[in-house]
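Every protein chain but one is kept in place in this view of the complex.
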Amino acid sequence: MFLFNNWYVAAWADEVTTRPLARRLLDLPVVLYRTASGRAVALEDRCPHRAVSLSQGMVDGELLRCIYHGMEFDCSGACVKVPGQPGIPDGARVRNYPLVERDALLWIWMGEPCRADPAVIEPWPYHVDPEHWGWKSTTYLIRANYELIHDNLLDLSHLAYVHQRTVGGAAPEIHFAAKVKTEKSERGVVVTRWLLDSPPPPTYAKNVRFKGHVDRWQEVTFRPGFCNIYSGAVDVGQGAFEGNRSGGFQNRNLNAITPESATTTHYFWSGANGYRVGEPGITEAHFDELARTFLEDKEVLEDQQRRLADDPQRPWVNIHGDLAGIYARRIVERLRNEERENGWV
Amino acid sequence: MFLFNNWYVAAWADEVTTRPLARRLLDLPVVLYRTASGRAVALEDRCPHRAVSLSQGMVDGELLRCIYHGMEFDCSGACVKVPGQPGIPDGARVRNYPLVERDALLWIWMGEPCRADPAVIEPWPYHVDPEHWGWKSTTYLIRANYELIHDNLLDLSHLAYVHQRTVGGAAPEIHFAAKVKTEKSERGVVVTRWLLDSPPPPTYAKNVRFKGHVDRWQEVTFRPGFCNIYSGAVDVGQGAFEGNRSGGFQNRNLNAITPESATTTHYFWSGANGYRVGEPGITEAHFDELARTFLEDKEVLEDQQRRLADDPQRPWVNIHGDLAGIYARRIVERLRNEERENGWV
Partner (left out) sequence: MFLFNNWYVAAWADEVTTRPLARRLLDLPVVLYRTASGRAVALEDRCPHRAVSLSQGMVDGELLRCIYHGMEFDCSGACVKVPGQPGIPDGARVRNYPLVERDALLWIWMGEPCRADPAVIEPWPYHVDPEHWGWKSTTYLIRANYELIHDNLLDLSHLAYVHQRTVGGAAPEIHFAAKVKTEKSERGVVVTRWLLDSPPPPTYAKNVRFKGHVDRWQEVTFRPGFCNIYSGAVDVGQGAFEGNRSGGFQNRNLNAITPESATTTHYFWSGANGYRVGEPGITEAHFDELARTFLEDKEVLEDQQRRLADDPQRPWVNIHGDLAGIYARRIVERLRNEERENGWV
């Protein structure tokens, strides 16, 4: 069901403090906390003694103490103290999950620890470059399987229908006239859509003064659990398609898709604006528009999940627009099969 | 579990507009809508592409468009347009369910289409004869199996206990002194109850001036999913039992029992008054009394369903009053078995 050997966003960095946070990830209970020295830690959220959540307990220095009988655990998950007795019983430890703090995000690895290589974590420089990018973020719990969210982000033709009143804007004819390129690699898919010489959608026009029609693009870079969406628009005739994308509307949209369970998904997202930077009202307005848009998706995705649950085995009919989504599903399936063959799950 | 080759009420005619309506019937998702030309249509409520509910979409002329990627379906359930590509993929269709609009009701047929004969739909002239009948209607969702509702309507001796404060009125002794006749046919049951020379129940007396005691009747005409209840009362000594039922209290009560799932049922009902016609206050008062009565039934039926769920296989003890209900259960069982033998379900 899930891919384990993969970096997932577990939380926004500022969500995790010395007050432990319980979060279900890949259908496993995880406790996230920060020690007194500021280190962010992820452990299995179940005391080995009598199964109480460690997230009900409290941080004491570098240790996490269980609320029930006071057993204390270090950052590796090892129990280091059992009040009322001298020794530590065999097996008194919980799993530790590698956790990396970067770009205002906490990335977790829930697969084979020896494969956890922080070098392959997606960088997100737009969160840490206030001179060029304003940004704002939130998390939605989507009551749908994570692969439905992959599908959704990999076929943006749905903007013509689902988001007519938000970021869609243009008439369906314009959306379906887009120049679309779909490229796959071993672990990812990239989709590029260009709407040349088209009217700017209301959202863009509201915040950026265009002369008239624009050249507009969306670049979706996918790997399991993650979509980087770079979209923008500049005045027509400036040569954007040929490479000059300076000026105009510039949007960096992070989409981190972390399964909570088979039918629910944490959807961490942020919008970074690369125009009128330093005007907080613009960052807010940009975020509000994305927030409305993604709530439209949420409604469709949750309806889809309910319908699928009625008859999960029933085959689907595919259409042309599914190409990138099908690539993504094949990548996830191949990687899951590899894990299974390796005996990991 | 369900009988498919049967006409069921799917909705009140005025519930179905160009804004699609989602309704679960026989545990299947159905979308009901009206095209621009006014035709009422029932289709399977699941897009063959990626399973989104078509009821989330919108009507455009004679077509229904999916909210997600804009696929369009005609009234037969065939996909006639896939935006962004020239052809229509094989299998891009949804089931169409025969739907008949009659007497302010929409009747659906969810079994073998070739057997859908509108001629056998129960007529309900009381909905379309304002000169002789005032009426008002509503729908309750009863959290109980549909056959429990059949049972309920086929043994009206429960009025003595469940409805003591509403339509029951008379003391148990009077109810159990009723002359009851139970007749069965191949697909139906008719129960007739007469309470001769009895005090009129408060509901009747409130709206009709009787001289004293009345002769009172209830005629329940059942077929699966449907109960026609004709009840009334006239002054004693007028020869009602012998055939002269004119004057007095006259009530035509439609009961359409359409399974939503194995444990929940749409209960569409209306009350038509055949006395003091043309006085809206009387129709309201008549409806209010029935509404209270049926809410008393709802409470009992839902309790019964919960108890049955505890131990569904446990045998029942039968009593004399169960005769008509047992006939009804045998009819439903025989018809379901026939469907199964024919390979329909």
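Order of writing sets the chain letters: A and B. Residues in each chain are counted from 1.
Criterion: a residue touches a chain if its C-beta (ideal position, glycine included) is under 8 Å from a C-beta of that chain, and two chains touch if they have at least 3 such contacts.
Since the structure is predicted, the reported quantities are computational estimates derived from the model, not experimental observations.
Novice: Among B:81, B:102 or B:158, which residue is in contact with the omitted chain in the full complex?
Specialist: Looking across B:81, B:102 or B:158, the contact with the absent chain belongs to B:158.
Novice: Spell out, residue by residue, where the missing chain touches chain A.
Specialist: Residues of chain A in touch with the missing chain: 29, 45-46, 48-53, 56, 65-71, 82-85, 89-92.
Novice: Residue-wise, where is chain B in contact with the chain that is not depicted?
Specialist: With respect to the unshown chain, the touching residues of chain B are 151, 155, 157-158, 160-162, 172, 176, 299-300, 303-304, 306-308, 310-311, 314-321.
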